[in-house]
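Notes for the one structure printed next.
One chain of protein is taken out of this complex; the other chains stay put.
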Amino acid sequence: MIVILKENPDRRQLEFLTGWLQKQQIGIHISEGAHQTVLGLVGDATRLDIDMLKQMEIVEDVKRVQEPFKKANRKFHPLDTVIQVGSARIGGGGVSIIAGPCSVESPEQIALVARGIKDAGADLLRGGAFKPRSSPYSFQGLRGEGIKMLVAAGREVGLPIVTEIMDLSNLDLFAEVDVIQVGARNMQNFELLKELGHSRKPILLKRGLANTYEELLMSAEYIMVSGNENILLCERGIRTFETYTRNTLDITAVPALQTLSHLPIVIDPSHAAGKASFVPALTMAAVAAGADALMIEVHNDPPHALSDGAQSLTIPAFAKLANQIRQLESTLVEEKN
Amino acid sequence: MIVILKENPDRRQLEFLTGWLQKQQIGIHISEGAHQTVLGLVGDATRLDIDMLKQMEIVEDVKRVQEPFKKANRKFHPLDTVIQVGSARIGGGGVSIIAGPCSVESPEQIALVARGIKDAGADLLRGGAFKPRSSPYSFQGLRGEGIKMLVAAGREVGLPIVTEIMDLSNLDLFAEVDVIQVGARNMQNFELLKELGHSRKPILLKRGLANTYEELLMSAEYIMVSGNENILLCERGIRTFETYTRNTLDITAVPALQTLSHLPIVIDPSHAAGKASFVPALTMAAVAAGADALMIEVHNDPPHALSDGAQSLTIPAFAKLANQIRQLESTLVEEKN
Amino acid sequence: MIVILKENPDRRQLEFLTGWLQKQQIGIHISEGAHQTVLGLVGDATRLDIDMLKQMEIVEDVKRVQEPFKKANRKFHPLDTVIQVGSARIGGGGVSIIAGPCSVESPEQIALVARGIKDAGADLLRGGAFKPRSSPYSFQGLRGEGIKMLVAAGREVGLPIVTEIMDLSNLDLFAEVDVIQVGARNMQNFELLKELGHSRKPILLKRGLANTYEELLMSAEYIMVSGNENILLCERGIRTFETYTRNTLDITAVPALQTLSHLPIVIDPSHAAGKASFVPALTMAAVAAGADALMIEVHNDPPHALSDGAQSLTIPAFAKLANQIRQLESTLVEEKN
Partner (left out) sequence: MIVILKENPDRRQLEFLTGWLQKQQIGIHISEGAHQTVLGLVGDATRLDIDMLKQMEIVEDVKRVQEPFKKANRKFHPLDTVIQVGSARIGGGGVSIIAGPCSVESPEQIALVARGIKDAGADLLRGGAFKPRSSPYSFQGLRGEGIKMLVAAGREVGLPIVTEIMDLSNLDLFAEVDVIQVGARNMQNFELLKELGHSRKPILLKRGLANTYEELLMSAEYIMVSGNENILLCERGIRTFETYTRNTLDITAVPALQTLSHLPIVIDPSHAAGKASFVPALTMAAVAAGADALMIEVHNDPPHALSDGAQSLTIPAFAKLANQIRQLESTLVEEKN
């Protein structure tokens, strides 16, 4: 860490600062410039409170040299983390496919989709039971009943299930869930993250709409320091000025997060685009960029064929795409060899 | 609400759509353009699921004509909401001042600040006990103990208190709190909002860093539909590309939210700027723009005078600013008369 | 176009408005809602001044139903535009590769890179002679001399060249340039765009860092209405809150712009990432998403091996990537057949 001092720092305050640092086992290199004095801190600065430092009267600015996350940091864990869920292995090469509807609507609907995606080669089944909706007047999900329907559908076809938790008070309902999802709006719900750190279940942590890679990894760190290191990082589109699509998929998250961290990266092209017609192109891009897993919305075709889901693929469209994913995956593996 | 259909919509699907709308008591005006057919919906479209509509195969786009929020909407409640907390009245003219430290640190510290701001003319005391920090390695607040210290300090000087809740599981600890704050990161924690709707206490709802006015008002609506209409909307800076300041204060939120809603508007210049030296200018701007209340960070000067708080004012600096606020307030009142 | 009127519009003003519209051959459908009257405009509303409409006292809001761009719009030109430059064909299937250094530095340097990329299979040579730099103290490019060096190097190896214009006053220097680039900072330099509309040369138009697809297409429209329809749209990264990469590649621009427009789409992964190590992953993603062309920075290895270019590939690294691009391209073609 680099601490830049204001011009002509008060000597007494400087002594206080250096004493405070030394008590925390931090070594100091002083470098005096024409207009500015700079302190280079040597030692484990991760636990230093950067805000506290910035608040000191003689400090002009503090700049990090090392990332503030440790357990999620690839520098200290060079090997890829591989997460095993049922028969699926996510991370360490190859692409896993998570698929299913945005919301669980009925036992029949979720059973139909589960069968369809299983036959098309998906590895995990997703479905929402608790739905974070920006309007209180919109459908809020089937909640506990929805989870039961999802568990039953997953067990029937032999796929592990992923579903979102919205509040700690519902944690008991997730006993039979295989992967617990934390949604983008809850990425910095720190009380929830801490509690999930005491679980042994893998956590699929979605990046917030306006959050950085570092903030995402700090949220993963919250879970990891409590003991649970089975985390899937998920990029699902960020908010930009473009309104033609629902959000904007940040495809660079794939190589960037794989460089910064050892945790597997999941791409959700459906929420990012908000338009089913763009999902195949974004999916193929994610596979080509090296994503560890995909999370794709698939919806059964309702009797009246009225809704094809603004961002959901039909089961046949998903089956076609899953086939293309597998072909692209094998081409990329060949190229590497 | 306006529904724009794709070119040459399927007749059977169009009949399904119009039937579905009529069942919900929605009248329809059809307008056929050169390339596009447009449906104008007449009636209470607030409860229509706009996502459901957008997903329909024959629909190209849906545009709202009316705001999706109702209870927070000034159109249906022309008069300003006034919130009474202890002897303070927020809303309906005049500026209330909420002040105090970012974190409650000890009984002595909070008592000292409470006395200082009371003497300077503040109307409410704030202080954080549960602190949402992006790093798990940073100070997380004194939690339940912090609330007790804050309550004691407030009672001692006769000021109502404001403090932040981070999770529903802690709600019991807030029994003696006067105003419950929902932080920016929790603005769309809908389970929390719904539960606070069953409280009778005023809620200070902070706008998320990348959220729109409409999203803020929809979050207020979540609380209001559950029965609690005592809401203070708080603008505390949004995330922009500027990194010189911590966030960017959106001063237009004052006239904009006052136009859209009848709820009082609080401006927090301290979190927005992140630099104490900019707080006076932003505070005066907020008063001149017509804010109903201010929320200003004030910290006692610690023994070693080492920290003046990157964004906190000292007690004397706050006293000077409070005086300027009162002078500006009376000038503006005179001008109106 | 939809015009939403304020409640209880003044009758005389409404007559003025409808008369004004009718004079412009616009038909009107009136739809009266519970709280709002809505006018649906029928006819060619492209030339209507939407700002003028919004300014009218009785108008609350105006919403477009159709895109404001016409010549760039796929609805009116369903077939892909194919741009022929020398022996290269961009658009209509297949991926063209544009490569070369950020700046032309010397005749030897550009000749070396030109030979290297030609041997690796590139289709066009790029190189900057006029450099838009945010600091006046940074290297500003070799200007006219740089263009001469680039032209010579391109002719020597038989590759068409692409280089950026920064101001109309330099247009004469571009006589032998094959494709004229308009940089992101000039995307809304409308005087420049109009003048380039009188050229017959293809224009590579880069999207501004904070501009939408519609704004990019409106800038293309500026060139096209002046008579030049040979436009390459280029996505080169947008500004987001992420600072780990230079910009954020918007990969969705590929399917989105291909849906909205018939013009070919170029992806520049080098400027987007700002880090050479991420360029291969982003390049493969762009090809998989269906981009028509790529624009990749390649730099010769200087004698002291000191600089490998923060975002530039070495010639061998480019050759390896070009090979992977071609393999991926043929796999994708096979899948389609």
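A, B and C are the chain letters, set down in written order, and residue numbers restart from 1 in every chain.
Here, contacts are C-beta pairs under 8 Å (C-beta built on N, C-alpha and C of every residue); 3 or more make two chains touch, one makes a residue touch a chain.
Given the structure is predicted, the values throughout are model-derived calculations rather than measurements.
Residue in contact with the omitted chain (choice from B:Asp44, B:Glu156 or B:Glu214): B:Glu214. Within subunit C, the residues in touch with the undisplayed chain are 13, 16-17, 46-47, 49, 51-52, 54-57, 68, 130, 132-140, 166-170, 185-186, 188-192, 194, 209-210, 215, 218-219, 221-222, 225, 239, 304-310, 312. Interface residues of subunit B facing the missing partner chain: 210-214, 238, 240-245, 248-252, 254-256, 259-260, 272-273, 277-278, 281-282, 284-290, 324, 327-328, 331-332, 335. The omitted chain makes contact with subunit A at the following residues, 2, 4, 29, 31-36, 38, 40-44, 61, 63, 65-66, 75, 239, 241, 243.
Here is the rule we go by: only the chains that are shown with their structure count from here on.
Over half of the residue numbers at the subunit A-subunit B interface are used by both copies of the sequence. The angle of the rotation superposing subunit A on subunit C, based on CA atoms and rounded to the nearest 5, is 180 degrees. In this view the innermost chain, defined by its CA centroid being closest to the centroid of all protein CA atoms, is A. The distance from the centre of subunit B to the centre of subunit C, each centre being the mean of the chain's C-alpha atoms, comes to 39 Å.
Taking the mean of the C-alpha atoms as each chain's centre, subunit A and subunit C sit 31 Å apart.
Between subunit A and subunit B, the centres computed from C-alpha atoms are 27 Å apart. For subunit A, residues that reach two or more other chains under the stated contact definition are 210.
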